[in-house]
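Left out: one protein chain. Kept in place: all the others.
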Amino acid sequence: MSWKRVIAVLALTAVALGGTSLTQIRMDNLRERKFDDELLYLPNEKLLNHFTGGMSSVIADFLWLRCIQYTSQHFQSDNKFTWLAEMGNTITRLDPYFVDAYRYTGIFLAGLKADDDASIELMKKGFIENPEAWELPYETSMVYLLNRREEPGSAAIAAHYLGMAVATERAPESVLAIAQGLERKHNLNDVARQIWQDMLANSNDELRKNMAKRKLMELDIRENAAALERIAQEFEKAQGRAPANIDELVTAGYLTQLPPDPLGGRYFLEEGHVENTTLLDDLVQRKLDVVRKQVEKFTRESGRPPKTLEEMVESKVVTSTPSHPYKGRTWKYDPQTGEVSP
Amino acid sequence: MSVIETFDLTKVYRGHLGRAPKRSLDALNLTVGENELFGFLGRNGAGKTTTIKILCSLLRPTRGRAIILGEESRSRKARRLIGYLPENPYFYEYLTPRETLDFYGKLEGLNAAERAAEWKKLAELLDLGDIAGQRVRGFSKGMRQRLGFAVALVGNPPVLILDEPMSGLDPLGRRMIRELMLHLRDEKKTIFFSSHVLGDVQQVCDRVGILVNGKLTRQGRIDELLCEDVKGVEVIANTLPASVATELSGNTRHVRHSEAGYHFTVDDLNGANELVRRIHAKGGAVVEFTPVRESLEDYFMRLQEHAK
Partner (left out) sequence: MRMIAIAHNTFREAVRDKVLYVLLFFAASAIVGSKALGWISIGQDIKIVKDISLAAVSVFGVLIAIFVGTNLVYKEIDKRTIYTIVCRPIHRYEFILGKFAGLAILLAIVTGLMTGVAALYVLVLGGSVNLTFFTAALLIYWQLLLLTAMAVLLSSLTSPILGALIVFSAYLVGHATSILHDLPTVLKESWSGRLLEFIYYVLPNLSNFDIRAEAANGVEVSMLYVVWALGYGTLYTAFLLGLASLAFEDKDV
């Protein structure tokens, strides 16, 4: 190419791109709302999955970037976050395992938009899909603690979610500390008892009444267990040794009889703590659920059930499987069928 | 005044992806005079098409320039003066000859009436009437070549540049093209055409240029280029007994026998006249007397040998 032509190309480029840039600046000022308008497309998120051509998670990432920009842009300007919840829903529908999207959209919703309903709903959706993600129940509990402080029982619900976060066994120490601190600070059992009694009194349907009844019974058991634990500690102080089993408390005269378990379980001593089979069985069911979900996830990704439960951790499909609530027991697993049982 | 003149015309094709650049044309200086039928000879790959493409502004020369009737070849004025027939011409397959000529008429800047007149003239000259409404898609090689000529002639250019106009045609088609070129020369056009078939060139050309490996080796009138001297004379005689023929062969270069009689080849005209006298003396009859001159083919072979 001759010099003349190189100069012609450069001159043309400079003039044209200068012109288009000036035009662009003018247009950006004319159409500040364009970003929101783009999102008018999103409400059909149910359809979106079918039209992504197998690139759902890539599009989710892309939308997530937009979501962050959208949030920061409106945070700096008008503090209106009209489309935030829709964006969060769309992103997580495209990529249901996008924990950060649940978490931060949830935080934005509660913290910036003060829409705690949407925040809690999104994060609940998140930990149904991702039972091993401790962040989601943790943030949910924070929403109850911070946004709904004034409401009765919020602390108890917060503690409940913190418990879930701890139950994933992946939460950091600090979360554990907060959970314990919360339990000490509030008389959570009293708060919880009040919530369930309200529900029992005000519910019309059998299902909710039965659930409230059961929850109240569980509270009784929990309080009984705590009382038994205190008596066991007195025993230890007086005798200089821990009781060999729970029945020794009766034979040694600390109690006339063991308290009843209305749900048919029994109390027992385990390393200085008093446990109850009803409560532990309940925990077994919930943790079992987590393990089953993990096996399902592994099977979906690898096309076969894992050979052992440890294989799921070794192949990095999950970071850990929850331990069995009963000390010394492990999950029964059948690698042929992928069935997990307590 | 020369019609086409080139000065140091050079074309080097840039090598792609580390391949070496290829010099296709090397300092070509060519002159074609008015109303000449100029034959541009060379083997395949010698640079004939490159030269023609430069003359027709398809390629830009690496160095040098070409002048057509006093105009720089790349100028639009020069392009108005030439009609170009590419080798194996391609046209829009979905157009008919009539539409094709109309399209090129528009490119030449002719108005509707002029285009209609042009069609009438060219359709008659090239016998396109029968196929006027058919799409080019189904055309044979000969039909395409006729259409190609018509396209080259649109706008009545004084200079015609034809790339291998006779390649791929049957003998009838070649004759038609030959006659057409002679006819166009009679209409005072200058014709520059390339070929690798020597016979075609020798039959019609006034002058030739010979290209070997991108270099113009010779240009000039055919009779000037070829050795004027008689290379030998062939005398054919019959009614000669075999013994006499053997006797006469003593003074000749070569003898062979055919149905026509004995063919004697002698070195020069003196020897030939001497031979004829002796044939007559022995009672034989001379039926043919042919001086043998160098053919373009011999000359071409000599050049190629020389180039090596």
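Labels A and B are assigned to the chains in the order they are written; within every chain, residues are numbered from 1.
One rule holds for everything that comes next: a contact is a pair of C-beta atoms (placed from the backbone, for glycine too) under 8 Å apart; a residue touches a chain by one contact, two chains touch by 3 or more.
Remember, predicted model here, so these are calculated numbers, not experimental data.
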Which of B:56, B:276 or B:296 contacts the chain that the document leaves out: B:56
Among B:28, B:46, B:151 or B:266, the residue in touch with the chain that has been omitted: B:151
Residue in contact with the excluded chain [from B:63, B:106 or B:221]: B:106
Subunit B residues that touch the omitted chain in the full complex: 53, 56-60, 76-77, 79-80, 82, 84, 86, 88-92, 94-95, 103-104, 106-109, 148, 151-152
Residue ranges of subunit A at the interface with the undisplayed chain: 1-2, 5, 8-9, 12-13, 16-17, 19-21, 23-28, 30-31, 34-35, 37-38, 40-41, 43-44, 46-47, 62, 65-66, 69, 72-73, 76
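Please note the rule applied: only the chains that are shown with their structure count from here on.
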Centre-to-centre distance between subunit B and subunit A (centres being mean Cα positions), rounded to whole Å: 89
